[in-house]
Each structure stands twice: as structure tokens, then as C-alpha cells.
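All protein chains of the complex are present and in place, except for one that has been dropped.
Presenting subunit A:
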Amino acid sequence: DEIGLIPCPEARYNRSPIVLVENKLGVESWCVKFLLPYVHNKLLLYRQRKQWLNKDDQLFSLQCFLQMLNPDFTTAWNVRKELILSGTLNPLKDLHLGKLALTKFPKSPETWIHRRWVLQQLIQENSLPSLVTKGNLGAAPVERIHRLVQEEMNVCSEAAGRYPSNYNAWSHRIWVLQHLGKLTVKVLLDELSSTKYWVSMHVSDHSGFHYRQFLLKSLIGRTVTDTSVLVQNQMINEQNPNLQKEEEEESAGAEAACAEEQSVDLPRHLEEELELCTELIDTYPGHETLWCHSDETLNNSHHSPATSHMAQAMDVDGLNESSSKQGYTQETKRLKRAPMQDSLGPELEYRFIDKVLSTCRDVDQARFATAYRKWLVTFLGQ
């Protein structure tokens, strides 16, 4: 489940340089300079002559393994792409190889890029009705995707832990959510809660917090979309009462419930995020990342649907006088919520800053607090 290089400049014993201990594969460093060029050339040769379809398994395995020591060798990944397309290679096995490569090279861009290609292949396969081949074990497509997503989250988490500020890993994570997870609210909320511990333990790693910003922004975006769909549905229903089917009503009702849920949760999540920041800033003084995250979160909370819906609500009312009571009530609820949120945020923040400045000893912390206050004044002054 892990690979590594054993620093061993000379061959001391006449034995294989490959070491397997507790399920971890190691290669003594002295052999690398011999083997890599050999494998490289062999690979190119095979490719030229298209001979790998003869399945010289041993050599192929060796190639795989040594490729892991040089994961940015694009040609090798492309060979694997061809093999996957021709059906010789199981994409899941390829993902596993990539995962191993990432244990040693958690940043390797080529590995992540190739991984996304393989995942895309799997998505396409998944949408085909006829697939029992390639050892997918016949699980339901939705479940398969879910498992894939979970696995990717794990891989990203591990890679992020092995290398500080591993934006490649976090970007991949975002990509997976967008393309496999479809950015559903459930997925977003799950991710928010599962990364909370990680960011608390990596307080100066901005990439983790950046990911949380993405999650929050997506949640905001989600709420806006779903609620405007709801409003539109309401309008349609009003305009065409005869065409109102029970299903439409139900779905509008369900969406109303969801939208209501989401709009209830969103301010709370933003507040929680700010609270998390505050708590971490207090506990671990002197980390600029945390202050930046506070900035961002406050910024987002001001652009949340609470404020944008005030504008929307006016429009809706203006355009369509016969909008249903239900829709209007929801808008007014949001309107009521909006001013409260706006005024609470900055007040609390000012008080927090003052407290920090009066009690902290860390020079950096004081500097960050002062800068944050300046930012708040400028931002709110507009």
C-alpha cells in the first residue's frame, strides 16, 4: 500500500534490490539509475512495435513498478491509456497504481491528470447500459460512483497530508466533486464536516481552507439555483393552473422543502465557519492562513442568497402579482433573516479583533489582526 526509495548508494549484497516489507514496496536507490533507462527504452520499443498486446506480463509489471519511480513520464501514462482503451488493462488497477505512485510523489501533476482521464473513462462506462466486464462486480451504477468518490477523497486526503499546500491534490478533489459528485448539497455538506478536522490540524495550509471556500461558495450557488427554480415553478403553476399535475406540485413542494432546508442551513454554515476560524485563531496565534479564511468567509456571507434574494424577491413580486403565498412567505422569511446576518457578522468580528489585540503576545498575530480590521473597515465602508 505504499512505495518508497531506500537510500542505498551501493549494492552491498548480491540480491534483488526490491524489498517488500509489511505490504510496502521499496527499491534500493543504487539500481534505479540502471533500471530506469532500460525500462524507458523497452517501453518506447514496445510502443513502436505495438508488442505489448502479447502480454509479456513480467516485463509489464516491472515497467509499471519502475514507472512509479518516475511518475511524470507522460509517455508511460499514455501507453496505459492506450491499454485501457483497448481493453487490456483494467482501469481500477490503473487507479491503484496511481495511488501507489502518489504515496511517493504526492504532487506529481501527470499522475493526477492521468487519474482524471481514467475516472472520465469510468464515468462514461458507467452510463452505458451494458457493462458487466472488467470486474466491476455488478454493483449498481450509483453505488459504484459513490465508492469511486469516496476512494478519491481518501487518496486526496492522504496526498494532501504528505505534502504541504498540495494544491494538485485539492484541485483534483474539487474536480471529483464537480464531475462525479455532481456538487449535490449532501456531498458538499459531508465534505465540509469531514475536512473540518484536517484543517484544524493543518492551520497554515491554505490549500485546505481554499477547498472549504469552494465548498461554501458551491453551497451558496446551489441555494440560489434551487430557489430560483422553485420560484419559477411557482410562477408556472400560477399561470397554468389547469396544467398543474400532481407530480409537478410534489416536486415543487419537495424543492420548496429542500430550498427551505438549504436556506436555513446556509447562514448557519457560514457562521460556523467564522466560528471555526475564530476558535483556531485564538488557539493557534500567528497563522495568516486563518485570518485570510476569515476574510473570505465574511466576503462570502455578504454575497449569500440572503442578500441576492432580496433583489430577486422584489423582481418576482413586481413581475407577477399572482405569485403564490407560499413563494412570497419564503422570500419574506429570507428578507427578515438577511439584515440580521449582515449586522451580526462585522460586530462580532470587531469585538474579536479587539480582544485578540489586547491579549496576544505574538507579533505576527497582532499584525494580522490589525490588517484584518483595516480590511473590514474598507470592505464594509463601500
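Operating definition for what follows: a contact is a pair of C-beta atoms (placed from the backbone, for glycine too) under 8 Å apart; a residue touches a chain by one contact, two chains touch by 3 or more; residues count from 1.
The working rule: contacts and distances are computed from a predicted model.
Engineer: Mind telling me which option in "holo-[acyl-carrier-protein] synthase", "Proteasome subunit beta", "Presenilin" or "Synaptobrevin YKT6-B" is what UniProt lists for the chain we can't see?
Structural biologist: "Synaptobrevin YKT6-B"
Engineer: Can you tell me which of A:45, A:201, A:357 or A:377 touches the chain that was removed from the display?
Structural biologist: That would be A:201, which touches the missing chain.
Engineer: Specify the residue from the set A:178, A:283, A:299 or A:370 that touches the hidden chain.
Structural biologist: Candidates A:178, A:283, A:299 or A:370; residue touching the omitted chain: A:283.
Engineer: Tell me which stretches of subunit A touch the chain missing from the display.
Structural biologist: 2, 4-7, 19, 21-22, 24, 26, 103-104, 161-162, 200-204, 283-285, 287, 361
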